[in-house]
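One protein chain omitted, others in place.
Chain naming follows the written order as A, B and C, and within any one chain the residues start at number 1.
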Amino acid sequence: MTASTDRVSPLENWTARFAAASATPVQFSIREVAFATHINLRVDAAAFGAKVRAVLGCDLPVVANTWTTGGECSAIWLGPDEWLVVAPDGRNESFCADLRTALSGVHHAVTDLSANRTMLEIAGSDARVALAKGCPLDLHGSAFKPPQSAQSLLAKSQVLLQCVDANPVIRVFVRNSFAAYVAEWLLDAAAELAASRNLDTPRIANRLA
Amino acid sequence: MLQIDCPWCGMREEMEFSYGGQAHVAYPKDPHAVSDEDWAQYLFMRDNPKGLFLERWVHSQGCRRWFNVERHTVTHEITAVYKPGEPPPAAKP
Amino acid sequence: MSGTAANIARIEGAGKIDRTRPLAFTFNGRKLQGYAGDTLASALLANGIHLVARSFKYHRPRGMLTAGNEEPNALVQLERGPYTEPNLRATEIELYEGLDASSVNCFPNVQFDLRAINGLASSILVAGFYNKTFMWPKGFWKKVYEPALRAAAGLGVAPDSPDPDTYDRMHWHCDVLVVGAGPAGLSASLQAGRRGVRTVIVEEAPEAGGSLLQRPATIDGVAGTEWASKAFAELDAMPNVLFLCRTSVFGYYDHNYLMAVEHRTDHLGPGRSPGVARKRLWHFRAKRVVLATGAHERPIVFGNNDLPGIVLANAACTYATRYGVSLGKCGVAFVNNDHGFALALETQAVARNIAMIIDPRPDPDDALVKRAAALGVRVLCNSVIATAHGWNRVSSVDICPTRGTGLARLECDHVLVSGGLNPAVHLYSQAPGKLRYDANLACFLPDQCIQTVEVAGALNARFSLDSALEDGALAGKRTLHTLGQAVDAGAPAEAKDELHILPVWSVQAQLGLKLPGKHFVDYQNDVTEADILLASREGFRSVEHTKRYTTTGMATDQGKTSNVIGLAILAASLGKPIPEVGTTTFRPPFTPVTFGAIAGRDRGSLSDPVRTTPMHAWHVDNGAVFEDVGQWKRPWYFPKPGEDLHAAVARETKALRTTAGVMDATTLGKIDIQGADAAEFLNRVYTNAWTKLAVGSCRYGVMCRPDGMVMDDGVTARLADDRFLMTTTTGNAARVLDWLEEWLQTEWPELEVYCTTVTEQWATTAVVGPNARKILKALAPDMDFSNAAFPFMTFREGVVAGLAARVFRISFNGELSYEINVPSWHGLALWRAVIEAGKPHGLTPYGTETMHVARAEKGYIIIGQETDGTVTPQDVGLEWAVSKQKDFIGKRSFSRSDTARAGRKQLVGLLPQDKAFVAPEGSHLVASPERSTFDPRLGSPSIGHITSSYYSPNLESAFALALIANGRAMHGKTVYCSQGSGLKPMTVTDPVFIDKEGKRRDGID
Partner (left out) sequence: MQRFSFANLVRNSLSGHAHWKPFWRDAAPKQKYDAIIVGGGGHGLATAYYLAKNHGITNVAVLEKGWIGGGNTGRNTTIIRSNYLWNESGALYEHSLKLWEGLNEDLNINLMFSQRGVINLAHNQADVRESIRRVEANRLNGIDGEWLTPEQVKEFCPIIDISRTARYPVLGATLQRRGGTARHDTVAWGFARAADNLGVDIIQNCEVTGILREGGRVTGVRTTRGTIMAEKIGVVAAGHTSVVAAMADIRLPLQSHPLQALVSEPIKPIHPCVVMSNAVHVYLSQSDKGELVIGAGIDTFNSYSQRGSFHVIEHQMAALIELFPIFSRVRMLRTWGGIVDVCPDASPIVSKTPVKGLFLNCGWGTGGFKATPGSGWVFAHTIATGEPHPLNAAFALDRFSSGALIDEHGAAAVAH
């Protein structure tokens, strides 16, 4: 007996709603980026960052709440000895194995979390305002821009935000079981902003840009 | 809502943190060597000052690190933030 | 009736309303007309309507006292049906087409209110009267008195259906937050905005300007209103500035966190802005705050000072200059300060209806007296208004000299009053800032604050325009300076403005006479001067006591016009200066905020996340009934058509023991624990030993809190020498991870251990029952499932249904059981494959209820059900899992006298003598029928309670688990379930009901 090897992402059924909400992408767009490789890495970067770099082709950022990119990977700071390595789909097993080998004998933890979370990418002039409706971070363009990232709350869900473009393009990492809640929440926020376009949305979005 | 300066992540809103009560409550070196009364001191008895208080917080929605805070329990002013293992700020006059 | 003709009180050419845009509205069923730019209050007054409300206790006729947020009287019920909203102030409602309002708290109508009969009993209904009566006969309180009191309670009515509107929330960070866009606030904002710092300006009114909108002024050679609109335009164009109008800052919290509510669509009318959130709650985190909240004028207490037509001078001026409304043909003003005097003259300049200014001072400002003469207003110094007369509106006042005697009656149809100014210190006080009393100005002013806040304008006692503008600019500069901007902070504040006030709080007290009429301090709550004096007489001499005894300041206006007067009257009665009596503390909200706005978007499906597993869609499609476990939705049972819970669970349980069952176990917490010291770490957090566990094997573990009570349990597998996978209960997943991190980071930083949550990385499908091996074999032909190759409490990695999987042979039900873990994106596919593979083998999906039954048959505990934070591992029969050798968290607590005592409540099994009797979980047990009810001497007869209780088709009997005192010594004895009306005998047994030898878990090879 074999199962379908097609993977199902947490927001598989949301594509149409995302497309509808992204009708005017200059204002707002939203999509799920599913199945990327996510590896949680715990290690002393000051001592062993070079070993990691040798595997990933990417430095581990040592500045809190930032991310770096290199080779196929991005590495997002999660804590003083913790990073999320994001790479293209399918690289999880090899990177995990290579990291473990490279770090053998060193206190470390490599954990494949590729199926633990999904990622929503939102963009457009309303994106920051939409997040500001439920996220207590300072999301102003001068305060949250590449290469910044932050772990925080979005409404009642823990999230990891990564600002990948100042324009902005912001990635929202969310655990599978919270994904539908966060998606619903973001669509609701964006719809309100769209409905308020003649009232105040552009003015407020402009003040957060 | 307090604003707390996580020693790793910087200024964040209180809603990202969880409270951990009094700081520097040491686990007895040998719990089985202390009396029931002293064990109760470790388990339950806590300072509860009206004024400066050394307390623990964890940045539970952020970097998940524990740290210590010196905070005034009337004004809520935070006068120091420091990492575990670091000494508390000298007693203020 | 034409609108214009109906606006009998409009002053030709005056006001800033838009006369080209008439608006129809309804008040108490009457169709009326106003104009764009009106408030409901100004439109009513324009139509000659002064009587708009009734007071709370005596139902006295009331009209507008003010023109702003401090209004105590003019409360209305706005709109009808789901859009209705109680207790709104007519002075704050912007008029819109079709507005429909009515008076609250009157019957049958506001002109003739039957409850005004309360006024006749007013000599009895004094402050605190209800504490002194309604006690006899005793039974009457519940049946007669309280229902009668409640029948009279309340003002407006709540809607009777859910709110059709939506609400929004916004978090906003800024360098400078300026509250109030009057002259001082604008002036401060221009400083900040032009410097490029991130600035927010919040203004309650629909437009900027504050007092400039209602008082004639010239700034920089242009009219005040023009200056304000230019300032607004300049600020609003700056990308670093957010200018919010129709927004009230209502709370000033720690670390410069301020809350504001923006009224976004109220002025458009209900239902006219689909999709737009009606209100938005702003959460501001500001580096610096400038408060320029202005000042409220306050009344003077004299006889019948609550009659409609008696208004504050500032309000009269506002109605005339801003709305072009005249309050009558013949007005008198009663003022005790230059500010009020000037307002009366400004009103006269527009409305031409002020006959006389009555002033208790001997020497009002010369220039003002001359202006009065020029405007044709008589000035009567050394005089006061003693009493007003009238029915539903003031018709005359008695005037008397401040010294000597003699009353003169003066006909009039409205009265302007100014008793001085109360700077709006509310937000400052909330910060919390200390206040000080300024005897010269007769008001409380900001003094010291622990937060970084500046005050400016009238709040800072800069009452005149020039001085407010200067003060605002200085506050702006000081703020910029503290932000590190290269700005000269300016000279320290100079002397404050003068009001030349002669404090007159109460005319009666001032004259030392008893005057006729009622003398109101708090209008809405009908608190009179006599009430405050009574409170003082009865010993309520702290200001807080007086407030609580009389209810002064506790109405919906929150005492904006009454607090200081009440305080002054109390102080006078005690013969103390005002500062010695103190002031009450102001608390949020500054202005009432709807619950809906506070709840914001946390409504319906967004009120709390609903967490689901990758297999959820299948469960829904297959008719699962769900239960809430924390935020998770878990299948509770899978009923077939016609089945209830009982029938479905009987079927599912039977299948699990005779063929096979399948359950979604994804929600269990999973923590990946890595590092050289991982085994040592587990030794410390679990009660049993972990060092010798072989790689590839699993072990059940219990963890305790330091006080020795069970906290969580689960199976942990050793993935490698230095790597474990811990499982936790669903509800405790986050808590256990936090717990591990806490000990690692704060107590044992020397341990080389890292913990990572992998709960949602894996989807878990449990295949359970005698046929489980057959199903697994079908799914994973390459794996060896024999007992020898894959024994109980081990795990194997392999390919299951073509998917890479990790299979655990563990059991929470006593049957042969495999838990298949695959990456969650394969969870649904695997689940479907398992269902397919199980079809020939009677595989039955089951939910949490069947899981509960099956584990209870085996005496396995559930954390939170058999345990409640007061239970040790020994209490629930887990001493086998408690190490005698090593130390672990909680071990020390076991030797305390109560924890070590014999006879604690212990886990037992129970079999009812009536096999059909399923005792409700939570039922209590008693030892004998003779001692089954409460005895005052002996106390409760309970010896324990039932923690779990089910019907078991396998036992063909109901059964239960219970915690009872000294339970392990009671096996074989009969106890009685005390349930509802009867006592049901039950036999105490071992808690393991099925397969005590544990043979079933190996299945048939």
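Observations, loosely collected:
The criterion applied here is as follows: a residue touches a chain if its C-beta (ideal position, glycine included) is under 8 Å from a C-beta of that chain, and two chains touch if they have at least 3 such contacts.
Keep in mind it's a predicted model, so treat the numbers as computed, not measured.
Contacts of the undisplayed chain with the visible chains, over the whole complex, involve B, C. Screening C:Tyr257, C:Trp505 or C:Phe808 for touch with the missing chain picks out C:Tyr257.
When the missing chain is restored to the complex, the residue among C:Cys245, C:Leu268 or C:Val629 that touches it is C:Val629. The chain not shown here touches subunit C at positions 56, 83-87, 123-124, 126, 129-136, 138, 141-142, 146, 149-151, 153-163, 165, 251, 253-254, 257, 259, 281, 283, 430, 432, 530, 534, 537-542, 544-545, 548-549, 554, 556, 558, 585, 587-589, 592-596, 598-600, 602-605, 607-608, 610, 627-630, 636, 668, 707-708, 729-732, 812, 848, 851, 855, 862-865, 867-870, 893, 896-899, 920-924, 926, 933-934, 936, 939-942, 945, 947, 978-979. The chain not displayed touches subunit B at residues 1-2, 14-15, 18-19, 21, 36-37, 39-41, 43-50, 53, 55, 71, 73-76.
Throughout what follows, only the chains that are shown with their structure count from here on.
Measuring from the averaged C-alpha position of subunit A to that of subunit C gives a distance of 32 Å.
Computed centre separation for the pair subunit B/subunit C is 28 angstrom, with centres defined by C-alpha atoms. In subunit C, 283, 285 are the positions where the chain touches two or more neighbouring chains simultaneously. For subunit A, residues touching at least two other chains, in rising order: 136-137.
For subunit A in complex with subunit B, the touching residues are 64-65, 78-80, 82, 136-137, 150-153, 158. On the side of subunit C, the complex with subunit B involves touching residues 253-257, 283, 285, 450, 706-707, 738, 741-742, 745-747, 749, 887, 891-893, 895-897. For subunit C in complex with subunit A, the touching residues are 166, 168-173, 198, 239-242, 264-265, 273-277, 283, 285, 601-602, 605-606, 608-614, 631-632, 672, 674-676, 752, 754, 756-762, 778-779, 801-803, 823-830, 832-833, 836-837.
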